[in-house]
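Everything below concerns the one structure shown next.
Of the protein chains in this complex, all but one are displayed in their positions.
The block that comes next holds chain A.
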Amino acid sequence: MALKIVKGSIDRMFDKNLQDLVRGIRNHKEDEAKYISTCIDEIKQELKQDNIAVKANAVCKLTYLQMLGYDVSWAAFNIVEVMSSSKFTYKRIGYLAASQCFHEGTDVIMLTTNQIRKDLSSPNQYDTGVALTGLSCFVTPDLARDLANDIMTLMSHTKPFIRKKAVLIMYKVFLKYPESLRPAFPRLKEKLEDPDPGVQSAAVNVICELARRNPKNYLSLAPLFFKLMTSSTNNWVLIKIIKLFGALTPLEPRLGKKLIEPLTNLIHRFLSSVIAVLISLSSGMPNHSASIQLCVQKLRILIEDSDQNLKYLGLLAMSKILKTHPKSVQSHKDLILQCLDDKDESIRLRALDLLYGMVSKKNLMEIVKKLMVHVDKAEGTTYRDELLTKIIDICSQSNYQYITNFEWYISILVELTRLEGTRHGHLIASQMLDVAIRVKAIRGFAVLQMATLLDNAHMLTGNTQRNGICEVLYAAAWICGEFSDHLEDPLQTLEAMLRPKVATLPGHIQAVYIQNAAKLFATVLRAQEGVPDSQKAQETSQLLIDRLPLFVQSANLEVQERASCVLQLVKYIQKLQQKEVAVAEEVSALFAGELNPVAPKAQKKVPIPEGLDLDAWINEPPSESESEDEKPRAVFSQEEPRHTRPRHTEVDEKELARRREARKQEQANNPFYIKASPSSQKVYPEVPGVEHIPVVQIDLSVPLKVPGMPMSDQYLKMEEERRQKEKEEKKKKEKKKKKEKRGRGRKHESGPESEEDITPAHTVDIVTEEMPENALPSDDDDKDPNDPHKALDIDLDKLVQLLVLLFPHYFAEMWWKKKHFPCSVLLMLLYLRALLSVQVYDIQGNLQDGSQVVVSVIFENKSTSFLKSMEFNVLDSLNSKLQRPDGAGPHDGLSVPFQLPPGVSNEARFVFSVQSIVMPQKLKGTLTFIVKSEESSTHEKLDFKLHFTCTSYLITTPCYSDAYAKLLESGDLKSSSVRLEGVSMSFHHLLARICFHHHFSVVERIDSCASLYSRSIQGHHVCLLVKTADQTVSIDAKCDEPSLLGNVLDEIKQTFSMC
């Protein structure tokens, strides 16, 4: 005992433990580096000792130093030594150090393979656990290959502690050594149904991550995951599964349809997974406006929340919905604009993303004005740059669709040039060029603005920090030069472009300056030559000759070359001028011709010149049969190919026409083929020519002189006034009409103006882009309405959805009375579905309890008052009972767990227990609620009936044809049949309708005959054989319960009698 104490003190004498080290570092704040280097020396000493305890202590300290940023790679071998200690205490430290310090390049890793294998098979589960944890951090392809088998065995370890670790680490192994995936996958799949929830969630995790990389291969697991999703209560697992479905739904549209219901359900259950749900929703589920609407409403609540995190996530999810359903997000513009004022930059950036989809012709100016205010206020350059790009994005989106006044846009661009230190000068410049070139009506205005910019170039270039913005001068110089006819005082602009200060600009900008100075010079000459005083023209030439040498000396080759070219030209002109020769005409000719934008499809439209055949041989290949001696000049004889070629194509064309005709014939006889409507005939819109564009008088009430003054606001005001005026005019007109008609009733105010009412201030020819001569004037090649194949491209899913929308009453019936209300205050939609609870009971194999029906009810408040304290009650029948909580009497109502503000809808679910499912049922119920308006609140009641059809007890169950055949052969089934007359829909649609409304699945289909299968929640098999001929459909059905079958057939009959 005494010795032990002595030993302890000896230990402490020569080694500091981790605590001492930490304390030491904290005490040596000033000379930390020096202290640590002495510590490292000590550690090196300790590592040289044989005592494993000392070594472990040293390694532990090294791990700490590694975190502080010191290099400890030299101790890698010592770490391996500690890892291989037989004592768990040291092994644990060794593996920790390894997991922190080792990476793929660490060479000692290859020494560890056997040690790790030993630890993995250790009888002590903690040794195994520590090895697995460590391995997860430093697994290399070699380790993965060598140890994959050992880890795979551990996946079936008796202890769940090991199993879950083994399952998780398999993911890392798959990444490093993909060959292991195939043999391990069956076992991994097995683990999805592991009795231990930890192992199960680990398996879900791994498969989700795998599926994200290659979703196609995991489609077959969808039913299993669907089951897990509806049964699992672990939110962590649920979120992973939802993520998995997010990856799967784009590949299998049918899955999306199935998911809508459980997903909508999950939105109500817990807020946190709302986001995940939405992401998967918007990333590939078929359009389902109801659930999207619900999501957007929920998101609004999130965004309005005071919690910044929820606000952020709400906006993020909103932007995902925006991509697929822009309409539903637009109504929340107010909220998004509000978020722009948020203190948090992350939130502001998210709100900016959303703005993109919110603009319309009506609100563009207003939104951009708001953004401009933010630009002024923004302190960080990143955020300001982001704002700038967003403004330009928003304005230029879909070919400037929302811009009604381009003068305003140019002023906005000019205002943006005042931004200091932005990186996006080139973006502004390209916008200026684009608008000035493509919008002819605006050129005059743009040129004047650019001239002011050039004149005040020193404001942009004065500060070296503003470098990014001088790109704008590139655009300004080019626009002024190219469209110099519009300049008020070209000479002044010319002078501004040749200031010595220009030489400090980047080379490519100087080059443009010089080229365009030459263009300006031509314009100036033209103006001055008409004047009798020829002195002026000579002065202009002299100006160029004086200024250009500066640029000839430029280090930039392009600048130098252009400058000396222009200089020589001007010198020559001056010579001519002195001889009093008129040169303006000829100089202008140098720059004649207008530059027009080229349409993106122009290249494609270039007609192939007659006689050009790119497939023809230029030189006939030497034929082998003919000897060269016989026809030495065959190469040049063109007669033969000329004869054969055209004839060949002619035959082709004839053949094509014949085939086209045959196809049309076939389509006419084909009932499945949906013909294109006659209105979609090829009609070419008249392309407006240049002369049709009204040149707009520029309103000179707008001051242009002061550069950099915010002028865009005035446009906003002007625009408002203009719209007001237009409105008034329209009103006047209407009044006139009214008077003529002698209408007596007071005219009501015209509602808010619609998009169409806003006429653009400029008629803008942003569509007349240059096309090659003789180009065919088709509007869009890709969407040729005559293309017969186009019409076939119909989304069947959409069609089925449409059918549901048209016949919702079939699985839901609703009645509402309007006794107490002037107009329909509340609309209730009741959906009956037996899907969910049955799925759950199915798992447990207890079919006696499979007698539950879940009723989802959507409550929508259509009034303008607040509805609260809703209570849902149903008069139970002997067969069907509403499941009430324990302790509630049989006549008590269930309170609906939410209140409804005006215009809001929400969904609640009620569970019914049903004993016999062979007969349809109707239950009477009432909904009581309180209507709260500003002055009073009243109690109201609404009666309704719930209709449980026999169909609602059926679950869509897939069935293989051989199992189906066996079922029919067994002879236990009673048969019955029904005939439907006058059904004109196609067989395909007929089947789709039966499957959708009555929960059947198609087993096999041959021509106009198909077999269908479904199963009731209590396990009855229902088989249908559907045949069709001459608008008559006959259904032969078999089922082990004749009355259920009779009722289902009646319901099917009813479905078709309604159409």
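Here is the rule we use: a residue touches a chain if its C-beta (ideal position, glycine included) is under 8 Å from a C-beta of that chain, and two chains touch if they have at least 3 such contacts; residues count from 1.
In this text, contacts and distances are computed from a predicted model.
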Protein name as given in UniProt for the chain not displayed, "AP complex subunit beta", "Transmembrane p24 trafficking protein 3", "AP complex subunit sigma" or "RSPH14 isoform 2": "AP complex subunit sigma"
Candidate in contact with the missing chain, chosen from A:G129, A:G425 or A:G444: A:G129
Hidden-chain contact residue, picked from the options A:I116, A:I239 or A:V896: A:I239
Listed residues A:G105, A:P195 or A:G593, member touching the removed chain: A:G105
Omitted-chain contact residue, chosen from A:I36, A:V80, A:I93 or A:L228: A:I93
Among A:F161, A:F226, A:F898 or A:Y964, residue touching the chain not depicted: A:F161
Residues from chain A at the interface with the omitted partner, ascending: 1, 3-4, 7, 18-19, 22, 53, 60, 63-64, 67-69, 71, 73, 87-89, 92-93, 96, 99-100, 103-105, 124, 126, 129-130, 132-133, 136-138, 161, 164-165, 168-169, 171-172, 197-198, 201-202, 205-206, 209, 212, 234, 236, 239, 243, 246, 272-273, 275-276, 279, 308-309, 311-313, 343-347, 349
